[in-house]
Each structure stands twice: as structure tokens, then as C-alpha cells.
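Apart from one protein chain that is not included, each protein chain of the complex appears where it belongs.
Chains: A and B, in written order; residue numbering restarts at 1 for each.
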Amino acid sequence: MSIDEIPLLQAAGVTKAFGPVTGCFNVDLDLFPGEVLGIVGESGSGKSTLLRCLSGEHELQGGQVTYTLRTGERADVHAMSAPERRMLMRTDWAFVHQNPRDGLRMGVSAGGNVGERLMAVGNRHYGNIRGTAIDWLEKVEMSATRIDDMPETFSGGMQQRLQIARNLVTRPRLAFMDEPTGGLDVSVQARLLDLLRGLVSELGLACVIVTHDLAVARHLSHRLMVMKGGEVVETGLTDQVLDDPQHAYSQLLVSSILRA
Amino acid sequence: MMKTTEQAYNFAYLDEQTKRMIRRAILKAVAIPGYQVPFASREMPMPYGWGTGGVQVTAAVLGRRDILKVIDQGSDDTTNAVSIRQFFEKTAAVQTTDRTKDATLIQTRHRIPETPMKAGQIIVYQVPIPEPLRFLEPRETETRRMHAQEDYGLMHVKLYEDISRHGHIATTYAYPVRVNGRYVTDPSPTPKFDNPKMNNCPALQLFGAGREKRIYAIPPYTEVVSLDFEDHPFAIQQWDQDCALCGAGDTFLDEIITDDRGGRMFVCSDSDYCRERRDAGHEGDQAGANSGEAA
Partner (left out) sequence: MGTDMPVLQIRDVAKEFTLHAQDGARLPVFENLSFDLKPSECMALNGPSGIGKSTLMRMIYGNFHCPSGEILIRHQGDWIDIASAHPHRILDIRCHTLGYVSQFLRVLPRVPTLDIVKEPALAQGVDDDEASKRARHLLTRLRVPERLWSLSPMTFSGGEQQRVNLARCFSAHYPIMLLDEPTASLDAENRQTVIEIISEARTRGCAMVGIFHDQPARDALCTREIDMSLCAAKAA
């Protein structure tokens, strides 16, 4: 990894307000290929808002988000046309929702869900699409025999795996994840985290993960950003922020984890 | 009596301002092949679901010297075809025919005539649901965005699902097509058998959906390709039988139950085409059995 490479994703002064209510304020960040950035904070901290600002879903009141395309060209995420951003969302980017129902087509089989992105970018060979879908189901540790089953028949953890497979099939370089393990049983969470860690490492995926769970952040992220009231109060290496928090709020957050 | 009735209607029922509005929509539709143009669909003297879209399009383009043919499932004699033809006879006093080759304007429900279309003809399709993606994506906001951004992955997902469930693409009518390499369009509930006729057609093809308030069009000689997969290519329906009346082996056949003992026969769905063949001397193996009685 060359030290002088430019960031894959960069935010400068990102500010988003909902009328008089501040969503997030003056946020800077940069993310390099293969890095996982965790954004932690409690409800209302602005972390989900920030995530959606970075992915271009929210319009900004201030600041800029820049993404480095595969060509090396740096593009302003919000200045892009809707079709360009949509294309990015289908190929180079992934968005994993907390509730898998928000990220899956519930009326389409598992294979159809995983194959959709491939079809959306022009794949027209049924056999190949199906084969790739099977590969990915196995990669996310789901049985290939379930390829024709509807998502309704899957457990929450499996639906989440399906959502992950659906997103990663086009080998994106950047994934946005909003509480990917929220709402899952603890053991299911653990296995999902393992899976994510493995995939992130195998694909060299850069990730922005929003979570309120510091254990998830420690498990997955290299770097951490702590948010409170829409602002970033501390940022740094995950182990540093968790082992030697400097800001009062970070210290409170860390001390709130019950140790075994 | 007839004189009074004639004077009670504007030509072809619609007022001139409405026709103007519809013609504008049609021009836009022709300029953007396959794109669904919204229009201010009027209340017609028949309920939604009975061809009001087709009737409005026909009314807007009909001229005094037009010769109109109206078919329903290939037949000129069904109730709907008869009603609509009489509607225009009454309100426009135009000449009507049941011969495809003599018609200048053909309004159709669910079939394209077997007789090849000629340059200068207009065919008007009655469309119930104009949005090909509707059953996959119920949100209008989403389908509009998909069309605008040429985001048609979902359409192929539907075909994928068919193959995974049935081993083949199970859609047999209203089979989606890509028009002019750009918009994915619903050809109306015509059988997929008819899809090839739409490609590079010399006639102007107009589509009207009254309830949904959309008009779309395919100008003459436009490329129309049925969606498929490389390893599951589009194929039209085939029958083992030929038409029992005229012997045609390459038309869309209807199955007719002839008695209560399971007797059945297959005849051309396009009644005009079948009669033309019989007039020319062709015979099927039951040519004598039923004289000119198609469904």
C-alpha cells in the first residue's frame, strides 16, 4: 500500500441540516482503499445522517464529498448526475442496510437478488449469472440449494448475508454499512462480523460502518470516529480511541461497555 | 333519425381541443419511441378497461377518408370490436372494413393481424397497463426513474425468475421489448407470437392506455427487440396443428371446443386472414365443417 496514494473517499466540511435541526456539522474525513472506518455514537449523534451524506443520498448544506473513480479521476459525489451516481451504486459501491428488507427485493428469489446487479450492468447469460450467484451464496456461507428460495423464508441473519452477497457481487471498492449487525442475535452477529472481516480483507474493500456498538467497531474497523450532537468529537485508530480516549464523551462511551 | 344523431357529435366524438392535446402527446411519443407520454385521458362513453385509450387515439388521428378496421383477439365479430366499430360509424361516419389489406387505420385488442402491415397504415393498440415494470416495482416514482436512467436490471430479473422457476421464460403475452435500443416497453397483451411483427414494421404503431392515461408509439421501421438471455433466446409459440379451416401452418391459432365430447379444433385467430386464404383456395382438414365461424 503506497503511503502517497490519494484517499478513496474524502469529506471536507460536510454539513447537513434538516431545517433548524443539525444533522451533522463540519465533518472531515478521508478513507483509503482497504480501510474500514467505524462511525460510532448514540442515537441522534448524526452518524446515519453522515453516512447518507457520504453516499450522496442527502443533499449537503455545506462541504464536499469526493470519490476517486477507478480511472483515478476524483469526482464530487453530489455534483455527479443521478445516472452516474446510480451506476456507481451498482458497481463500485455497496450499501448494506440495517434491516435487510430495505436492501433486498423480497419478491425475488435469492439468486435473482444476487444476480440483479450483474443483469443491471449488462450480463445476459442466464447460466453465468446463476453460477456467479451460487458462488456468492457459498461465499457468504449460505447453502447453494437455497438459490431459488424467497428471502421471506430466510432468518434475519441469512437475509443479511443475502444482502451482503447482493451488494458485493460486482466487487465494489467502497461499502457503506448502516448497523449491519443491528437487530440480530448475538451469535448470529458474531458470525456475520467474521464473514464481513473476511470479505473486507479478501476484496480489499474500504468500508464506512455506522454502529452504536463499540464491540462491532473494534472487531471490524481500523479507524474510528466518535460523533455526538452532529459533530465529530474524536477520531483516530480504533485501538487508540478505545484504549486511550481523549475526549470526555469518548471516555464515557468506552467506560460504558461492561467488561467481562 | 340518423341525421339528428350525427349532428349531436363532433367528428369522432372528441372535441377539437382534446384531439389537439392527444395529437401533441402522439407527436411526442413518436419522437421518443417506446416512451410513455402522459395525456389527459377523457371520460368516454365506455368504462375503463373497454378500450378507452385506443378509442381516444383512434379518434384523434381519424380522418374522413380513413377506412377503419376494428378487431378484438383477431376477430372483427366480437362484441367489443362490433361496438367500437359502430361507435366510429356513428360519430365519424367513416367507411369501415374487416379486410386488413383495405384498412388505413386498425384498432386492435390483443393481436396484430397476420397480413403484413403496409407503409401508410396505422395500427392502434388498446393497452391496459402501459408500464412493463409495474408488477415488479409498484412505485411509479421508481419506474419513472428506471426508465429515465435506463436502469432495466429488474426486467431481466423477472425473466431470470421465470427460468429458475419454470425452466424457460414463462411470459407468453405482453412480452417486454426494447424499442429503438432505449426504452423497455409493454407491447400490450398481444401474444409473444406477434412480437416479431413489431420489429421494423412499415406501419405506424400507436398505443393508448385510457385508465392509466399514457400514450406511446413506435414509428415505422424502428428496431423492436424482445428481451431474453443469450442462453435462453426469445422464441415464438408453435403448434403441432395447422388451421383446420384454411390449412395455415404459421399463424396464431385459437383452440375451439366443438362439442361436449372433448371435440376441438384449431383455427386462425385472425378471422380476416383465414377467410382470405380460404378465398384463395387453401383448405384445412375441416374446411367444410364450420363455414367461417371463428371464435
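Here is the rule we go by: a residue touches a chain if its C-beta (ideal position, glycine included) is under 8 Å from a C-beta of that chain, and two chains touch if they have at least 3 such contacts.
Please read these numbers as outputs of a predicted model, since none were measured by experiment.
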Seminar exercise, completed: Contact set (omitted chain vs shown chains) is A
For this session: Return the single residue from A:32, A:126 or A:176 that touches the missing chain.
Result: A:32
Problem set entry | From A:52, A:105 or A:223, residue that would touch the chain that is not displayed | A:223
For this session: Sort through A:78, A:101, A:125 or A:191 and give me the one touching the missing partner chain.
Result: A:191
For this session: May I ask which residue of A:21, A:82, A:121 or A:252 touches the chain that does not appear here?
Result: A:252
Problem set entry | chain A residues touching the omitted chain (full complex) | 1, 3, 30, 32, 35, 190-191, 194, 197, 222-223, 235-237, 239-240, 243-244, 246-248, 251-252, 255
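In this section, only the chains that are shown with their structure count from here on.
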For this session: Quick one: report the Å distance separating chain A from chain B, using the average Cα coordinate of each chain.
Result: 47
Seminar exercise, completed: Within the complex, chain B is touched by chain A residues 82-83, 86, 90, 105, 107-109, 111-112, 115-117, 119-121, 124-127, 129-130, 147-148
Problem set entry | List of chain B residues in touch with chain A within their complex | 136, 145, 148-154, 156-157, 160-161, 163-165, 228-232
